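All protein chains but one are shown in place.
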Amino acid sequence: MHSQRNLVWFSVAVLLSAVLAFSGCSRKDQAENTADGALIIKIGQVSPLTGPQAHLGRDNDNGARLAIDEANVRGVTLGGQKVKFVLLSEDDQADPKTATIVAQKLVDAQVKGVIGHLNSGTSIPASKIYYDAGIPQISPSATAIKYTDQGFKTAFRTMTNDRQQGRVLGEFLVKKMGGKRVAIIDDRTAYGQGLADEVEKAVKASGGELVAREYTSDKVMDFSAILTSIKGKNPDVVFFGGMDPQGAPMAKQMQSLGLKAKFLGGDGLQTPEFLKLAGAAAEGATASSPGLPIDGMPGGKAFRDKFTAKYGVIQNYAPYVYDAVTAMITAMEKAGSAEPAKYLAELPNIHFTGVTGEIGFDAKGDVLGGAITLYRVKAGKWEVMETVVSGTPLKK
Amino acid sequence: MDIFLQQIVNGLVLGSIYALIALGYTMVYGILELINFAHGEVTMVGGMVCIAILQVLLPAGSVPVVVAIALGVGGAMLVCMLLGLAIERVAYRPLRRAPRLTALITAIGVSIVLQNSAMLIWGKQYVSFPEVIEIQRYEFGGAHITNLQITIVLLALLLMIALLMLVYRTRLGRAMRATAQSPDLAALMGVNPNSVIAATFIIGAALAAVAGIMVSAYYGLAHYYMGFLLGLKAFSAAVLGGIGNVAGAMLGGILLGIVESLGAGYIGPLTGGFLGSNYQDVFAFFVLILVLVFRPSGLLGERVGERA
Partner (left out) sequence: MTTVWRRRWHQLKNDRRAALAAFMVMGIVLALLPFVTGELLGRSWVRIIDFALLYIMLALGLNIVVGYAGLLDLGYIAFYAVGAYLYALLASPHFGLHWPVWAILPMGAMVAAGFGVLLGAPTLKLRGDYLAIVTLGFGEIVRIFLTNLNAPVNITNGPQGVSLIDPISIGGFSLGETHSLLGVTLPSTYTYYYLFLVLTLAIVFISIRLQDSRIGRAWVAIREDEVAAAAMGINTRNVKLLAFAMGASFAGVSGGLFAGFQGFISPESFTLFESVIVLCMIVLGGMGNIAGVVLGALLITVFPEALRYLGELQQLLFGRVLVDPNDLRLLVFGLALVVVMIFRPAGLLPSVRRRREFSADESVLTQEQASLYDARR
């Protein structure tokens, strides 16, 4: 008796949820052409638009919008047909599972290319979905090595990866910061741990001594325990692989604990947020950022003026997003078509000077000529210290 | 060896904060047998409101810093007390007679509502606490301690003593203890359980507000998500000490803070490098489980028989 009643309720339940699902029906009249006969090309953009990294995610979104708007104003013609680009932005909340769902959504929406995602932890699972669908994906900010190590022909990035960044950081730490005794902390995320591991390798290769390796998480605010433990080992430099919301209180606590080591971080730290949150404790901190400083970039100043006029202060990755979109459109123009199968073949062949520098991709999809710039906080602002291009320091 | 003292100091500060929050959990549990999951979020609201008030008052320059701080603290406490009262009235009172699980789920729901409301109000960015307090560093025995840390520990101690006096020396306290033992009998004795419960929530919320302000001031920032982890740790502290027991919550809080600090610092050497500070949360939970296995009611909890 129970089971029969349950069955009836079960079918009611299924119908109910079906109704609920269908109630969210979106309008399916997706126009193929605009009023003046231009073909609509959809490009996807994925980044965390909500959550603790929303400020970076929106930055990416704005960078893409700027590029798309400019392309539309410029008027792009592919194979004799006028086209208009439309940006489909999705929020992956920096969560791998959500990332796969929105990736599928974009594939279903028949986007011709994807700019994203922002984090390595989301770009990697999503890349499989784009690869299966044959849709090129250019990430402006994912730095984990695995992203291009997977061997997916559709995965590219305009950002230097962790291997390159870690190597530069490690060398700089030992040779330029006088770091003989080094302590390394990471936040146990895919990004933080990957970068920290590379830095550790580079430090050891340059002759530095690792005196402490500590760990925290990306949700914690209290580091006094591990910092105290580190203090007991007397390091010269403390390196943190993680993001600015943790780096800032870490810098503060270092100060209040009397830990007199220099503080070094990766690109997750090199943000205006870090300055704001750490206040006076930020003074003297050093961080790297892949690519060139915005003023040192070939198109940096112009880009900054354009961007700030429309969207405000650049958070971090907007120039790379801009270049990623430009790369995609350039490849489409070269192939004379926006069809993924056609312009994918052209992506490895393009070479131009973008906002951030020389844009071209190697066999794996990594950006060529990766430059890393090191910044130090002086008088409450990030100042450029030096730029390293493919292992050779440039004169400032 | 000098870092040992520093770790103790760190743990003491952390533990004081845990203890303050744990008090709210334990008082509510003692009377209602309900884990007030939303308590962690009330702490967060305390910190956020104080920062908001300070941000409004300070830039003007016309308000002296001390007054601004007083207003900030007072305002935050007031808001939190009202919030605590509202939560009790709206979400928990209708479920007084409901099974424990139902009330627990509601508490989780309230916690989610508060967290996300805070996100909508204050945004998803980290908010920095205005730098109004001049940090002075002192050193003794190789350990560094700041005036802020001393303030936190002393203030927490003061509040805990005040609460103990309230619970054991006043009429309200007696009413609270009576209601905790048996609401119906207390009602027969002339105690209004509703008023007592309301008072419990208000006091707990006030303490949470202070704790929230301390946390934001100490770390220099506040965030809509910070209540969750704090609440979890504080609740573990309350259970460690024996939930329902006020002194137990204090002991549990301080103990947990110190255990965490020492754990993070010494796991490596203790396990010969096999485990590092990445396991510090595990350490804390492990200790908790160990205590509960051998003393199921917590350290200071009464030996209660299996109630059906």
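Labels for the chains are A and B, by order of writing; each one numbers its residues from 1.
Quick note on the criterion: a contact is a pair of C-beta atoms (placed from the backbone, for glycine too) under 8 Å apart; a residue touches a chain by one contact, two chains touch by 3 or more.
Predicted, not measured: the structure shown is a model, and the values here were computed from it.
Novice: With the missing chain put back, one of B:5, B:65, B:78 or B:119 would touch it. Which one?
Specialist: Here the residue in touch with the unshown chain is B:119.
Novice: With the full complex in mind, choose from A:42, A:82, A:153 or A:188 the residue touching the hidden chain.
Specialist: A:188
Novice: Of B:43, B:128 or B:236, which sits in contact with the chain we cannot see?
Specialist: With B:43, B:128 or B:236 as choices, the missing chain is touched by B:236.
Novice: Using the document's contact rule, name the residues of chain A that touch the chain not shown here.
Specialist: 1-18, 20-28, 49-50, 91, 93, 95-97, 100-102, 104-105, 107-109, 121, 124-125, 128, 144, 146, 150, 188-190, 192-194, 215
Novice: Mind listing the chain B residues that contact the chain we can't see here?
Specialist: 29, 33, 35, 91, 94-95, 98-106, 108-113, 115-117, 119-120, 232, 235-236, 239, 243, 274, 276, 278-279, 281-282, 285-286, 288-289, 292-293, 296-298, 304, 306-308
Rule of thumb we're sticking to: only the chains that are shown with their structure count from here on.
Novice: Whole-Å distance, chain A centre to chain B centre, using C-alpha means?
Specialist: 37
Novice: In the complex formed with chain A, which residues of chain B make contact?
Specialist: Touch list, chain B to chain A: 2-3, 6-7, 10-11, 13-14, 124-126, 128, 131, 135, 137, 139, 144, 146, 148-149, 215, 219-221, 223, 225-226, 229, 260-266, 268, 276-278, 280-281.
Novice: Which residues of chain A touch chain B in the complex?
Specialist: So the residues of chain A in touch with chain B come to 50-52, 54-55, 188, 213-217, 219-222, 224-226, 228-229, 231-232, 245, 248-249, 252-253, 256-258, 273, 276-280.
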